[in-house]
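Report on the following structure.
The other protein chains are all here in position, but one chain of the complex has been omitted.
Moving on, here comes subunit A:
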Amino acid sequence: MEERETARREIDLQPLRRILEERYRPRDHQEAQELVVGACQEAQHLYGWVPPQAAQLIAEHLGVTINRVYGLLTFYADFRTEPPGEHFLWLCHGAACYIAGSQKVVDALRTEYRLGEDGTTSDGLLTVHVFDGCLGACDLAPVAQLDHHEYIGQLDANRLRELVEELRACRRVGSNDETIE
């Protein structure tokens, strides 16, 4: 939880500013409006979410209102306006994954890990996003993607529990290291 509070406060806008200045240079207001979503995606890549400071910067840089930016951030399912947990899990709930039993995994997550409204476990370990489309790895169904790169296939409630335990264990080891130092 503390980490999430820190994440909220400490946002270094410099990298975002650089990207905006390099690659988001609209020739007119029409193009500026077309670039809002892309700019928000850059912010989310950088920070894992779109902090208010970043949204404000984007609005100012592109000359649109902050309402416009939030209108889009709240419209699209992929944008986060709260900092995610330490890990991010994309759980595919496309048709192939459904046929292979992803509903049971979704249910297990909801009942066992009591996810908050933004899909984050109460200990801040994991943010889960149930993905309505197809992740495009149907041969592994049901499939999840951890931290945007690692795929876990043939997922069931047990494998999910193991995964969460593994992440918890890593976290404990991580905090021990700190006390040794």
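In this section, a contact is a pair of C-beta atoms (placed from the backbone, for glycine too) under 8 Å apart; a residue touches a chain by one contact, two chains touch by 3 or more; residues count from 1.
One rule holds for everything that comes next: contacts and distances are computed from a predicted model.
Protein name for the hidden chain, per its UniProt entry and selected from "NAD-dependent formate dehydrogenase beta subunit", "4Fe-4S dicluster domain-containing protein", "Flagellar basal-body rod protein FlgC" or "ABC transporter permease": "NAD-dependent formate dehydrogenase beta subunit". Within the complete assembly, A:131 is the residue of A:24, A:88, A:113 or A:131 that touches the hidden chain. Of the residues in subunit A, those that touch the hidden partner chain are 30, 32-38, 40-41, 64, 68, 71-72, 75-79, 93-96, 98-100, 103, 106, 110, 130-141, 143, 145, 151, 153.
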